[in-house]
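The other protein chains are all here in position, but one chain of the complex has been omitted.
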Amino acid sequence: MALSNGFIRKYGVIFGLLGIIIFFAIESPNYFFTTSNFILISKQSSINILLALGQMFVILTAGIDLSDGAIAGLVGAVAAGVTVATGNLFFGLVAGLGVGIGFGIVNGIIVAFAKVPAFIATLATMSAITGITLIYTQGEPIWNLPSSFDFIGQGNLLDIPFSIILMALSFVVVWIILERTKYGRHVYAVGGNIKASRAAGVKISSVLISVYAISGLLAAIAGIILASRLGTAEPSAGSGYELDAIAAVVLGGTSLFGGEGWVVGTIIGGYIIAVLNNGMTIMNISSYYQEVVKGLVILLAVMMTSFGKKYWNE
Amino acid sequence: MTEILKISGIDKSFSGVTVLKNINFSIQKGEVHAIVGENGAGKSTLMKIIAGELEPDGGKIYLNGTEVKFHSPIDAIHAGISLIHQEFSLVPQLTVYENIFLGRELSKKFFKIDFIDKKAMKKSALEVLKTFGILNIPVDSRVRDLSVADKQLTEIAKALSMNSRILIMDEPTAALTLRETELLFSILKNLKAQGVTIIFISHRLEEIFEIADVVTVLRNGELVGTKKIDEVTMEEVVSMMVGKSMKSRFPEKPIREISNEKMLEIKNLSSDAFKNVNFILRKGEILGIAGLVGCGNMQLGESIFGLRDFKGDVYLEGKHINISEPTDAIKKGIFLVPEDRHDLGLVLQRSVKENHALPNLDLFSEFGFVMQKKEKQSVRASISYLNTKVSSMNQKVDNLSGGNQQKVVLGKWLVRSPKILILDEPTRGIDIGAKYEIYKFMYDQALKGVSIIFISSELAEVLSLSDRILVMSEGRITRELDPKNTSQEDILKFAVKGKES
Partner (left out) sequence: MKSLVLTVVMLAGIAVLSMAMTIGFCVSTLNNPYFVSFTNGAKAEAQLLNVNLIVMNANNSNSTQLNQVEDLIQRKVDAIILNPTDSDALVPAVIAANKAGIPVITLDRSVNGGKVDMYIASDNVEYGKLEAQYAVKLLNGSGNVVLLTGVPGASATRDRSKGIMDYLSQYPNIKIVANQTAQFDMATAMSVMESILVAHPNINAVIAENDEMALGAIQAIKATGRTGIIVIGGDGIPQGIQAVKDGTEAVDIAQQPYKMAALGVSAAFFVVNGLSISPTSLSMPLFPVTKANVNQWIASGD
């Protein structure tokens, strides 16, 4: 009994995803349940999953990064703007990634040294970064991007969309970091018990700063893919994306209190959101109802996890 | 004496695992009835059943000769049985009297509207406290400003004001100082005289022999026996608990010669918690540091490990060393087993393996990658050396018993071949069997040449294990004692000395 409940808690999210897929496959076998649609879903989820992977590092340390959507928006604009200005994609990408990591480090320093709670710190930087994006773009979209820029979000490599390759690569790297490296162990430990980690010789501030930097980096990649996919860097791009990223992480079973999480779960959480969006749109369900259904699914999933935990503790 | 409570054939199991099996015993009115047993013996489950928090699978409970069935704690409270929780169910922002009357506030009518009658509540709270001899509690204070002991007394007063005449107390002295414990016991004796029945769970056998009239021993969910306290010895109770006869609670002290080699020298160490501390720790020596709760010994240990700021000089093997962070101490081979393992020693959500590896990842990894094989070997070695009971090394530490958790904390430092182990209350909240093993471990390490700073407020173990004892009081070392010709009373004398002067 106890074992099966622990099992449901960890793997329930997989069954949840399968259940949703089966539902849509029955409702729309010809359109939904096709290879090309699964490739499309992967492409659509890639931006959210990249943000979620970064968000996961932060949440594992019991923090939260509300600014990752804003960072994605700014990075898209900077990468596009620099590429257009210099005519060189490489400079654009370097500038974009640099901005992402830079603001991530700023978040980390505020949390680690100024001891501002992550929620407030990143809420503040989210607002500031959104403003910087508007100043940088003057509220106008940046378009007429060179085709090399478009490749990142629109191109294929061996028939696989490049954005999916980037997502898969990021997943593998994140998995290795969290599950196989000393640094990954430190991330889990700091989130689980910051005092005990310090007493075990872990350098707390470097762990905290680095998780926000990683979140900034992954948000930067997401922002570049977003701008490239649209062929346009929009001044309002990325706004609200942090919420879907947090939802994916929590759906995947990562505890908002830190210390516990599962990289595969985050990917599945991202897919649940993407499959719901795609499937309901294919079925032409009214957007009013779509919001309700999405909310209920997230609630249900999180309730299942917390119920499992409660049972386990007794 | 008349029988007030009778437990008859109680069974309980969780998810197919039997936790209690056919428990039968009775409790007399006005007695202090101790329930003892190792962790996992079923004490807490049994208490929860009596207090209505759990329902038994089978069996009956008789109160004053009539069968009762409790479906919730409220039923039990109405019948006069209250469980005093370890985590207090008080509202910190409210005052003592408001907490006592929480949910049953007294009111007076004013223009047909009910208003809370603070005056009446305060008066009646004072009456309850006075009747049962609980004095010195400021009824006007907010609960958050009270000491742990006063919070506990407030909880007791709350139960008494609800006419509870059977109080169940689960480890009530765990967080109390010696003085507070004495105060609590005198109040319990008072309650007893008023006909209140007390069911008392404790790990500290000395306390049970001091306060209890009757002791019931549980082992692995079964009742081993109920004995009058003046008809048994401590050794007999211990062997009832562990199921085999144990000559003593302490292993035999190995005969060894402690060299004169200085391992650690502390000169003029001061902080906000202690002043001017000087001592020398020799190689392979077990140095006991005894004192009352709050005397600064815990802070001293944490400072040497780099967790707290301090002034003064530390010499390791004759060389001056700087310690400002735990990393510094760890590099030098100085390790702390903290008093509060949940707070400082373990990451509860993570596995045995990960906790074991956390401070040792530099040894287990190459180019930042954890070498799984190396790591697992080390965990296995430590589990078998310490006889840690785990279902697998991937088991969450949270699901282990206190003793096994402590072994995980001890085990992680062994990997780095310690020079100095600072053990702060290493046996707190641990059952007797595991305590015995930890004592053996200490001797074993000392024989290997490891120096141990042994901080403890349990005087019996300090006396039994230490080679030398330093007594601390109010942040100062008041005396150095030789355990061979020292009694517990001697230690106490120097431990309270500072306080009285």
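Should a chain be cited, it is by its letter among A and B, assigned in written order, with residues numbered from 1 in that chain.
In the analysis below, contacts are C-beta pairs under 8 Å (C-beta built on N, C-alpha and C of every residue); 3 or more make two chains touch, one makes a residue touch a chain.
Note that the structure is predicted; figures quoted are calculated from it, not measured.
S.K.: What are the shown chains in contact with the chain that isn't displayed?
M.R.: A
S.K.: For the chain left out of this view, which of A:32, A:149 or A:171 touches it?
M.R.: The one listed residue touching the chain not shown is A:32.
S.K.: Looking at A:14, A:40 or A:165, which makes contact with the chain not pictured?
M.R.: Once the missing chain is taken into account, the touching residue is A:40.
S.K.: Can you tell me which of A:19, A:87, A:139 or A:295 touches the chain that was removed from the display?
M.R.: In the complete complex, the chain left out is touched by residue A:139.
S.K.: What chain A residues would touch the chain not displayed?
M.R.: 28, 31-32, 34, 36-37, 40, 43-44, 134, 138-141, 143-144, 154, 226, 229-232, 234-237, 277-278, 281-284, 286-288
The rule is short, and it goes like this: only the chains that are shown with their structure count from here on.
S.K.: Take the average of all CA coordinates in chain A, do the same for chain B, and state the distance between these two points in whole angstrom.
M.R.: Each chain's C-alpha centroid was found; their separation is 44 Å.
S.K.: Provide the residue numbers of chain B that touch chain A in the complex, in ascending order.
M.R.: 14-16, 305, 307, 325-327, 330, 336, 338, 343-350, 354, 357-359, 361-362, 364-365, 368-370, 372, 412
S.K.: Which of the residues in chain A come into contact with chain B in the complex?
M.R.: Result: residues 1-2, 176, 180-183, 185-186, 188-189, 192-193, 195-203, 255, 259-260, 314 of chain A touch chain B.
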